[in-house]
Every structure is written in structure tokens, then in C-alpha cells.
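Every protein chain but one is kept in place in this view of the complex.
And now, subunit A:
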Amino acid sequence: MADTRVPTVIADDVHVVYKVHGAGKGRGSATAALSRIFSRGKAEKGVREVHAVRGVSFTAHKGEAIGLIGSNGSGKSTLLKAVAGLQPVAAGKVYSHGQPSLLGVNAALMNDLTGERNVILGGLAMGMTKQQIRERYQEIVDFSGINEKGDFISLPMRTYSSGMGARLRFSIAAAKDHDVLMIDEALATGDAAFQRRSQKRIEELRATAGTVFLVSHSLSTVRETCDRAIWLERGELRMDGPVGEVCDAYEAFTNA
């Protein structure tokens, strides 16, 4: 069949390598650290390389929702970050349409600040304008359901329960529209009512975004939300195809 689809993300033989300092032998003693410094010229001892993604290639198209599956530590999240251009690649190239964005603002939020200030800070961190944040502020707060049990939005985030915090974070992150959207395990938070709301919001985001990537350990979520799946194992692409086939093969693999 002719490939008439419009590509939005092309990953071409992507490798990602993490350098981990202080993982080598002899850690802890000062002399070992000194000898590490002096032996720099040769192979860098004490630095271990973790080859998290090994030569993954795929092409994502407009209108697709792609699930990334694989066991823990198989490189799913790392691959997403590389596609988003947040984790520099060691080799290979990622081409994308517009700026792929990762659904996550957790790192920008501060526990010591009120929920209200965090909504503004998170929105600004994602690149929204002050005007956009003002327009969406009430929507975000209502969506998170933080104020259902009293005026919690004006309290510091450290006073929130873990569920409340997660709900607010997701609500802030989901407030922006994206070209290429990547979601990393965002669905697993909150109570049943909130999960229904977030499912719906993800559907909306899918409708407006060109392409959606979803990393999840819940195969049922992937089957429901995605039409295509990529299975990563030990950083290598094991299978890429229609969601049913890939999930079946993955299930057969994990149950074996």
C-alpha cells in the first residue's frame, strides 16, 4: 500500500547513552578518587556507560496514537525524552514536526508554594503566556478537583495528599495544546472519577495534537488509547505494529 501518511516524527537509528559517575570500583576511598583523576587520560575509570536506547528507528504519522510498551528499564521513557529533544542522543537523529512536548511539569513545581502559584509557575514553564494562564486558571483548578474538599488551592503543595498533588500536576500539564504529545504513565494517578476525567482529556488532546505517544505498563490502557504499539526490550526495538498484535506478543513474552 502506498505510504500516503504525513510523518510527524522520524527516529533514525537513535542511541542514548547515560554516563554514570562514581559507579566504578574503588568508590569511597580518597586515594581511589585521586587515582581516577590522574588516570583520566586513559579510559575514564569510575564512569560507567549505560546504553539505554540502542539503535531505534521508526516513523510516526499524523493522527496516530502510539503506545510504548516494555518491561521496566527497557528504555521507554528515555526514548520519549530523546524524541522530545530533551535527552541528547549519542548517535542517530530525531526529526520532528514542530516541538514535541512531554506531558509533565512536575520538576517546575515547588512544594513550598501554594497550589495557586504553582498553576501559574507551571503554565509559564510550559511556555504559556500570562494571558492564557489567566483564561485557563479556573478550568485547571476545577479539573484537578483540589477545591472539592475546601479551599486547598491557597495552601502550600506540601500540605496536599500524594493523590491531590498528582492530580494538580496532571491538570497543569494537560492544560496546554501540543503538536506532538508524549504522555509518560500519567493515567495511573488519582481516584476513579479523576481517571475518567483524565481519560477524556487525553482523548481531547489526541484530537488536537498531531500524534500522541503513551508510555504505560497497563496494557489495557494502551489497547484502549492507541492504534499502534512499539515494544522495546533492553533498549532495542523488538516489535512495531498494530496495537493488538504487539500487545499479544508482549503478553505471550511476559507470561512465558
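In this section, contacts are C-beta pairs under 8 Å (C-beta built on N, C-alpha and C of every residue); 3 or more make two chains touch, one makes a residue touch a chain; residues count from 1.
Operating definition for what follows: contacts and distances are computed from a predicted model.
Candidate names were "Transport permease protein", "Putrescine/spermidine ABC transporter ATPase", "NADH-quinone oxidoreductase subunit E" or "2Fe-2S ferredoxin-like protein", and the UniProt protein name of the unshown chain is "Transport permease protein". When you scan A:Val53, A:Ile69, A:Val83 or A:Met164 for touch with the missing chain, the hit is A:Val83. From the options A:Lys130, A:Arg196 or A:His217, the residue with contact to the chain not on display is A:Lys130.
One of A:Leu102, A:Leu181, A:Leu214 or A:Leu237 touches the chain omitted from the figure, and that residue is A:Leu102.
In the full complex, subunit A contacts the hidden chain through residues 2-10, 12, 18-19, 21, 57, 59, 62, 81-88, 93-97, 99-102, 104-108, 110, 112-113, 117, 120-121, 124-127, 129-130, 156.
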